[in-house]
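Only a single protein chain was left out; the remaining protein chains are all shown in position.
Chain IDs A, B and C follow the sequence of writing; residue 1 opens each chain.
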Amino acid sequence: MAFFDLKGLLSPITGLKQFGKKPHTIMFPDVAEHASDRYRGLHFNKLDDCIGCGNCSTICMNEAIDMIEIEGVEGKKGDSGLRPRVDNGRCCWCALCVEVCPTGSLSLTKDYIFVTPDADDFLWTPGVDNKENGEQIISFHSDKETSLSDYNRIPMRELDGSERIKSFAEAVLGYNEEEARKEAARCISCGLCTESCPDHMHIPEYINAIARGNDEDALRIIYDNNPLPEMCGKVCTRRCEDVCAMTHRGDAIAIRWLKRYATETAENAEITRQIVNPEIKEANGKKISIIGAGPSGLTAGYYLALRGFDVTIYEAKANAGGMTFYGIPKYRLPAESLEKQVSYMQSIGVKINFNTRVGKDIDFKELYNNSDAVFMGVGFEKPWTLGITGEDLEGSLQAVTYLDVINGGGEMEIGNKVVVIGGGNVAIDAARVARRKGADVTIVYRRRVEDMPADWEEIEGAEDEGVHIMPQGIPLEIIGDKNGKVIKLKFARSEMIPDPDGGRPRPKQIEGSEDIMEVTSVIGAIGQEGDYSFIPDDMKDQIKIERGRFVVNEDKQTTLPRLFAGGDSANRTADAISAIADGFRAVKAIEKMLIK
Amino acid sequence: MREKSTTLYIGPQHPGITGNMMVKLQVEGDTIVKAETHVGYLHRGFEKLMERRNWLQSFTIVCRICVPEPDPNEENYSRAVEEIEGREVPERAKYIRVMTLELARIATYLLWYGGQSGSAGLLTMGQWSVGDRNYILDLFEDLTGGRVYHMYIWPGGVRRDLPEGFKEKALRTMDYLEKRLDDYDKLLFENSIFQKRAKGVGIIDKNKAIEWGVVGPPLRGCGIQSDVRKDDPYEVYDKLDFEVPAMEGGDVWTRALVRRFEIRQSINLVRQVLDKMPGGEYYNKIPNPHKWTIPAGDAFVKTESARGEFGYYMVSDGGNKPRRVHVKGPAYVHGITLLENLLVGENVADVSFIMNSLGTCPPEIER
Amino acid sequence: MYNDKESQKIVDIIQNYARKHSLFILAYGTGCGAIEIPPTMTSRYDAERFGIRGAATPRQADVLLITGYLATKSLKRVIKVYEQMQDPKYVIGFGSCTINGGMYWDSYNTINVLDKYIPVDVNINGCMPRPEAVIAGFVKLQKQIQEGKADGWDKYKKNLDYYKENQKKIITNWVMPDFNW
Partner (left out) sequence: MSENNLHNEQKLLNLLEKKFILKGGSVRRERRVEVKVEPKEIVPVLLYAKENSGYTAFTHMSCVDWIEDGEFEVVYILWHPEEKINFFVKTRVSRDNGTLPNIDFIWRQANTYEREIREMFGIQFEGLVGREEFILEDWEHMPPMRRDFDTAKFVEKTYFYRPGREDAKDVREYVQERTDEELPDFAKKYSRD
């Protein structure tokens, strides 16, 4: 190269042409800072939407997110009451916490300037520290599509509706292994569900055990506080699923089906016993009597037997299970399934005296005096009547009575055009059973379909099977023929009017909407109550009963110290899992009272 | 007469050193007779940290392995996971990934312009190119939400779809940059100072280059057309039309020229990708990240970064965390064995000049 | 005639004013944060508007930027560099890593809390901090200097034993003298 290179000398000088141009310098801080619509800046949390599940905290590999108590946020079912606090001395703004937030309450904002001389200031509670402007400057957020949480439940395989009505074969087929693993893998292990489960089952633990492929551990964990898991796995009212973190944007984890899957790994009582491998304490010589082999009685019996008590259950009927045997149709809960669980209990030493009605076959007072403690799980046997004329006619009957007969193996003539009155699970059960017996079934319910207390799966199942549902219908009168047999039902339509006290809307009869339909029988299913005639009159003063239920304290202890009660006759929620919880709690109290 | 031999330590605190490393020189007069690279000033133990993080959490930390150009790391990580797991990536995601990688390449080269000219004392160039690099970072910000660390390419696809108006903005930026490249040429390549400094300095022997493990622009600067995008095509590079510039010479000057041509290729690639990008899904969703496991197996994937071939060796033992992720950056060879050899016989003043031309980046050597 | 304290105050104000408008930063790329320094210093954000510019050597520098995590091997050099700098000197900590470990909180080779080893005058949040945040940090430092609150260098001298103890806990092979540069 020549020493004097003119081009190489002059070319760079052309750079001077930039001289007159307007600079592209951003004159921060004279101009406000800029950030794009997706910028990942400081966090913001909508405190009201947040449920404190802690998923943000667990996904953070920097351990930057703490869950803390903050003022003004109270915990409730489905909300831990904790809220995330971010240590900005750890955060790397990857926004994984945003991507996994099941409710979408956590997002990042356009705000990113946080400068301070004191390094201890960098703890930042999103939603508290930027309460005023945080919501307006949200930038990086996740919606249902972008979120990493899996909101779609693995569908449960079922028999087809037309197939189902042909027999009492189990309608729900259960998950296979692959489906169960996949469904279990959706769980984020927050554990909020355990609080809403009356029995506080260890839900995240057994789901994780299933997800990791260890079904036996899952069963062991389940049996820790629920001795009737297979029953629960099939028919539980699953309050846990109502509060599942996933419900905020999608389907709850199928906790019930997963439990069912875990219990099905043990095909008979012997295998269950091998897997659970129960540790039975040495006999302590204390004698406990239990009245009623329903869920609460069986639970109490099982855990008392494990703790070394001498347990005898007195059951009026020929089968154990109470309402779960006699009230729930066999296509939901097959008899063998219950038998399996009961025989497992018997194998660890629970004695059950069948066909022994307390108050008739054996005196209650005598039982009480001969036992160290008595647990009553007597349930609600007596159905409520509709309170309209014509109920004494032939062909007007109660759902529990009907189910009792059918489940007990009997038959009952109801004709081919059946009306079921009520909107709870019992009503649906009766309707679906009647449908299986070949009848054309209509459910008449006072409120709307969405107000029905029955499980939505049950309602859908009934519709699939061809059960008609007539919402907003009020039965007025049952009309019989001259032989005293039901032939017609007079009813009216209703409209929903809002409740001034803020409760759920009330149905109000529409004037002039009365109508008549032809029926062969009317099945009432509007509720049941307890029958406490077995208690001798002189003891009735000591045992306090209010609104049809025993008054019990937290330990399920009645006003008589050695007498405990659980199940429908002692709690207001009236479902199997609450009964199990009652039984379990009573066991702890009895143990405390008699042993410690 | 031989001059007295002296030991010189350049770095780790030295304005001419690329990043935080140290070169120990044995000099006689101004001539280097022996060079030794010392690294470890930026060692964070990424590979150890990844053993403790699950598959998704590890994704966020890989981009930190190489600061100037984080995207090839994300690409490698994602592709290795996908290869072991057998996860499909939607077509649109592949195009978006290519676009991200090419934008990152341009941004890196613009930063290199600053470094290379700065080490020759031409400071204006850096003011321009590094300033213009911000326009690409703006694009990244719109696309990914982050300026430097994008955390955008993740296993299964990309994190978000293109924002509204992104295509137009990207094309405008490309047009602007293409015009600016002419200015850069006048300022740098036509500048006699740069030419005199660059020509004949730091020559790599063409016959030995492959064996020595030279990759990327330094290898193409020796006249060998080698590029992972062509040799072992990934994503949709086999469907795109581009050339791999190579020039005989092997000195700083040809390495600089290769980069100059590549920037134009990349601008064209971005345009092509934006033009051909199909619609549809951009992400094949992974299961719940806490419980996401990858079947046992191993994979070695390569990506062509702005500095050369970036490789990831990944092993899974079937669990929810990586068993081993081993990162091989181009600087691993360039910064140590190659640099130590190239510096011998050169002038002390050219140390940072040669380092810049090789694109040594200490964080990817020690990770 | 006049109060000595008063005049000292006036001198301080003038001194601080001068200092804050001429901050020479040490070009030492200690961590990943160094990547946002070139944009800050070049045309788009142009930190020279504030009198901030690079200095090549510790002796000429006023501000030490710790741009992110410090590997233990780096920490030794950083301490050396810091002690070489002349008073008054300031330290800016960049990003999460210097505050509480950041991403590398469980890494065996990086320190977590920077101000246990050298005093930090201003912390900038972010990973990386954007140029705007970096400038905000500088502005904050200038304010601190003007108010006479940026006294980390003084603290270091006064609490030398504390800092040395922490430093030596990590740097086992201590081959340099204790602060007599």
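Of note:
Rule of thumb we're sticking to: a contact is a pair of C-beta atoms (placed from the backbone, for glycine too) under 8 Å apart; a residue touches a chain by one contact, two chains touch by 3 or more.
Predicted model, so just to flag it, every value in this text is computed and none were measured.
Although it is not drawn here, the omitted chain touches the following shown chains in the complete assembly: A, B, C.
Screening B:Asn20, B:Thr144 or B:Ser226 against the full complex identifies B:Ser226 as the residue touching the chain left out. The chain omitted from view is touched by exactly one of A:Val115, A:Ala211 or A:Ile580, namely A:Ala211.
For the options B:Leu171, B:Val315 or B:Val348, the residue in contact with the chain missing from this view is B:Val315.
One of A:Glu195, A:Glu339, A:Glu391 or A:Glu514 touches the chain omitted from the figure, and that residue is A:Glu195. Of the residues in chain C, those that touch the hidden partner chain are 72-73, 76, 99-101, 105-113, 116, 166, 169-173. For chain B, the list of residues touching the undisplayed chain reads 36, 39-40, 43, 45, 47-49, 51-52, 210-213, 226, 231-232, 290-291, 298, 300, 302, 309, 311, 313, 315, 320, 323-324, 326, 328, 332-333, 336-338, 366.
Contacts to the hidden chain, counted on chain A, fall at residues 52-54, 57-58, 66-69, 75, 80-82, 85, 87, 89, 119-120, 123, 189-192, 194-195, 200, 202, 204-206, 208-209, 211-212, 217, 220-221, 224-225, 585.
We take it that only the chains that are shown with their structure count from here on.
Viewed as a network of touching protein chains, the structure reduces to a complete graph with every chain in contact with every other. Distance from the chain B centre to the chain C centre is 30 Å, each centre being the mean of its Cα atoms. Averaged C-alpha coordinates give centres for chain A and chain B that are 54 Å from one another. Among all residues of chain B, those that touch two or more other chains are 52, 60-61, 128, 131, 149.
The residues of chain C that reach two or more other chains are 43-45, 103, 127, 130, listed in rising order. Those residues of chain A whose C-beta lies close enough to touch chain C in the complex are 23-29, 33-34, 42, 61-64, 87-93, 112-119, 122. Taken in their complex, chain A has these residues touching chain B: 1, 5, 7-9, 11-12, 14-15, 18, 24, 35-40, 58-59, 61, 92-96, 100, 108, 139-140, 146, 148-150, 182, 184-189, 208, 211. Considering their complex, residues 43-46, 49, 93, 96, 98-103, 105, 113-115, 120-127, 129-133, 135-137, 139-140, 144, 149-150 of chain C touch chain A.
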